[in-house]
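A single protein chain has been removed from this complex, and every other one stays in its place.
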């Protein structure tokens, strides 16, 4: 199962770059347009691209749907946990306890960066899990 | 730690919701423990709230119009206590049903958490987001058995609810355009100036928000989704829907009308009269439609429209006694209607039919459940030793005081009609069983035999609550008192 060799090769070569772009959007989201949600969707589309070009069985060997489902829940739990850390460090819920750097630096967002990472993981896992569910749906229409 | 209680009440059920998805064994324990913890946290605030204190919590440390803050005052405390208490009972009632997987508890916890979110948040857009989250969870809960009728009911609710929340959001947009802030208390400060300069815009946003919430409350012309959704859902979900979810709409209406728009404006554009007329119409409509129903749960659903009409009349009168009566009736209706739906769930699983006729003989098999049913339905009609009487009496007194004697007549007529349909059910309960030939129950599944503690315990608790609040109505009134004094403080600044 799968598409022609050209598509498979190009998808394989494109995959790391799409992933890289997704990580860039996630990690730079508090400084420029982008953010956890957008980056997460880009990461999810990278997995979808693999699934479309190489077939779902091949893709599931690397990105197992059980792990994706687990990651999705871990993403939101991390988010809530980060919120609780704010309370733990003596600020309010979701309060920023990380040191703030100079504006423009990657650390200047404080809690934004871990937040974006957690959201990115959740969204990437969610998007690809939804796509898996759609591609595997064999019910009556 | 104690200053973080408002957010903990919201976030603990949400945290438990996602933990429930990761576990298989401990789903019920997790759900129950998180809700109990939330109730305990809420009760620790009671002494402060009941002395008319306002508890504010700034999320992330951002104050004022910039950030989202949570505010617990008398009104929010009152409604959140109803939501959490009933939520716990609904979870207990669902325990014996083995078909309810962890997704069910996940949705239940998400809906409860977002209800508390709607109630506590002071940011009006955040209110919309929480309300939409609540609605999504509720649509899925209605469609949970995945039979044809539940899917259809869920879909019609989704369409109506989506339209209603779109209206609400558009109204929020107008508010933001006029005041430049989303915090309800800041909107309240800035709105009088906007009202003088552009009255049409203010009225437009008021009408949009009121229409949107009207769909969610199911006042008469916008009620189309309610009978299907409330009757087809699984019984614990029906209890949650009729008991709490509809009340969240009432809460939003009160909050937006009294806090964001001043009550002054509310009376200035005569909207309390409109509220009263809508209340009267849905009162009579709900009562007369319930009279014609053959399906037990459908009858109860129409009865919800009837009782919400009473609440709207109380709100429309708008005096101290009227508001007390309306809020007390919200509490009473939550208790009574969930008792009825819990009983109906047991009756349907035991007799295997949803039809009223098919219930014959149930009263002799299970007298205790039937007694609870009778107590709650007497409350619905408004017969003295039960709580429904106290709140209806308050509303009638308020109507006489405010000079709307005709309203008393209407409420009495509606009570007579509801007596007619509830007594019909009670009569059937005690009659002899005829030959079996009924429309099939949509709630098939494992039959839970009598004596299952988790099934009957919530019913006994709620029925005891009915009687307690009926004999000592001061308990409920004292709970509603801070809310009423808060609302009145907006009327006379």
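In order of appearance the chains are A and B, and numbering begins at 1 in each one.
Simple rule for what comes next: contacts are C-beta pairs under 8 Å (C-beta built on N, C-alpha and C of every residue); 3 or more make two chains touch, one makes a residue touch a chain.
Simple rule for what comes next: contacts and distances are computed from a predicted model.
Visitor: Using the UniProt record as the reference, specify the protein name of the hidden chain from among "Fumarate reductase flavoprotein subunit", "Cation:proton antiporter", "A circularly permuted ATPgrasp domain containing protein" or "Glycolate oxidase subunit GlcD".
Guide: Answer from the UniProt record of the missing subunit chain: "Cation:proton antiporter".
Visitor: Considering the whole complex, which of B:4, B:152, B:186 or B:272 touches the chain not shown?
Guide: B:152
Visitor: Of the listed residues B:127, B:143 or B:356, which contacts the missing chain in the full complex?
Guide: Checking each option in B:127, B:143 or B:356, the one touching the absent chain turns out to be B:143.
Visitor: Kindly state which of the options B:26, B:41, B:62 or B:125 is in contact with the chain not pictured.
Guide: From the options B:26, B:41, B:62 or B:125, the contact with the absent chain belongs to B:125.
Visitor: Across the whole complex, list the residues on chain B that are touched by the chain not included here.
Guide: Where chain B meets the chain not shown: residues 125, 128-129, 132, 136, 139-140, 143, 146-148, 151-152, 154-155, 158-159, 162-163, 166, 169-170, 173, 176-177, 182.
In the analysis below, only the chains that are shown with their structure count from here on.
Visitor: Provide the residue numbers of chain A that touch chain B in the complex, in ascending order.
Guide: 70, 73, 76-77, 80, 83-84, 86-87, 91-96
Visitor: Taking the complex as given, what residues does chain B use to touch chain A?
Guide: 1, 3-4, 7, 11, 14-15, 18-19, 21-22, 57-61
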